[in-house]
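As you look at this complex, bear in mind that one protein chain is not there, while each of the others sits in place.
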Amino acid sequence: MKRAFPILAVLTVALLCYGLYQALWVAPTEKTMGDVQRIFYYHVPSAWTAGVLFLVNFLASIAYLMSRNPKADALAVAAAEVGVVFCTIVLVTGPIWARPVWGIWWTWDLRLTLTLVLWLIYVSYLLLRRFSTSGQTPVMAAVLAIFGTLDIPLVYFSIWFFRTQHPQPVIGGGGSIDPRMLHAFFVNLIAFTCFGALICWARYRLEVLRREVEETQALESLLEPRSAR
Amino acid sequence: MSYLYAAYIITWVIHIAYMGTLVRRYRQLRQEMEDLKRR
Partner (left out) sequence: MGKPSLIGITRATLLKDLRLEWRSKDAINSMLFFALLVVVIFSFSFDPTAEESRRIAGGLVWVSFLFAAVVALNQTWARELRNQVLDAYRVSPAPANSLFMAKSVGNFVFVAVLEALMTPLFIVFYNLRAAGPAYQLLIVAVLGTWALVVNGTFFAAISLRTRSREIMLPLLLFPISIPALLAMVEATSSILTGEFSARFWIVLLVAYDVVFTMASLFLFELVLHAE
């Protein structure tokens, strides 16, 4: 299992480079938006990866509540943190795309707003984990993750209806789709998914190590007074 | 298009910064583990 990590790392780097090449050189320039449209090849795969990671967090949270296996909790934290990183990238590249195309930095575009709310929910999740003084933080965090995930369909519908009543510009919609564009898109999609999985795995191992250190520290502090006597 | 490059560059800046924090935390923990084992 340990050997799989470097193999995945090499594969991911290769895919990312190939994806970059595809996005910047091979894919044709889009008719209406021009070269700026190429942000799409990074913006959407990042959003997809963030979504996958948040789904992993949801499943890991449920698994933790049912089994109380600390590994499930470690995975939940890792997935949430890395998910927030990818989510941040979506929120940053979105406006960078919108500005030259629409002349505005922000719009209550459905996907962008949904991403913002997701980002807020998971940042609050990470804050809870950091500020909680309870011994049962993983339980409460898992409960929060479930609440957050239940919220998502409601967020989607509320924004969707809000937009039908107050029409807003759509980021990334429209434009022509050339098969070479689809190819570039899918390469980057797979590349970023692998990248997300890789970083999540790294973060997971970090978390497991952190817990080991904590347990060893606790053990040491228990044993020390006795050996001093 | 400078916007395009800005988007790509900032994406990787964020990723590299995050990976940097992972490496730093990993090193810290390894160090702590060594200290504990030595005691």
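Letters A and B mark the chains as written, and numbering starts fresh at 1 in each.
Here is the rule we go by: a residue touches a chain if its C-beta (ideal position, glycine included) is under 8 Å from a C-beta of that chain, and two chains touch if they have at least 3 such contacts.
It should be emphasised that the depicted structure is a prediction, and the values quoted were computed from it without experimental measurement.
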Next on the checklist: Under the definition given at the start, what are the shown partners of the omitted chain?
Outcome noted: A
Item to check | Candidates A:A14, A:L55 or A:L150 - the one touching the absent chain | outcome: A:L150
Item to check | Contact with the hidden chain (one of A:A9, A:L24, A:A63 or A:L128) | outcome: A:L128
Item to check | Residue numbers in chain A that touch the chain omitted from display | outcome: 65, 117, 120-121, 123-124, 127-128, 131-136, 139-140, 143-144, 146-148, 150-151, 154-155, 157-159, 161-162, 165
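Methods note: only the chains that are shown with their structure count from here on.
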Checklist entry - In whole angstrom, how far does the Cα centroid of chain A sit from the Cα centroid of chain B? => result 16
Item to check | chain A residues touching chain B - in the complex, by the definition given at the top | outcome: 20, 24, 34-36, 38-39, 42-43, 46, 82, 85, 88-89, 92-93, 96-97, 99-100, 195, 199, 202-203, 206, 209-210, 212-213, 216-217, 220
Item to check | Residues on chain B engaged by chain A in the complex (per definition of touch) | outcome: 1, 3-4, 6-8, 10-11, 14-15, 18-19, 22, 25-26, 29-30, 32-33, 36, 39
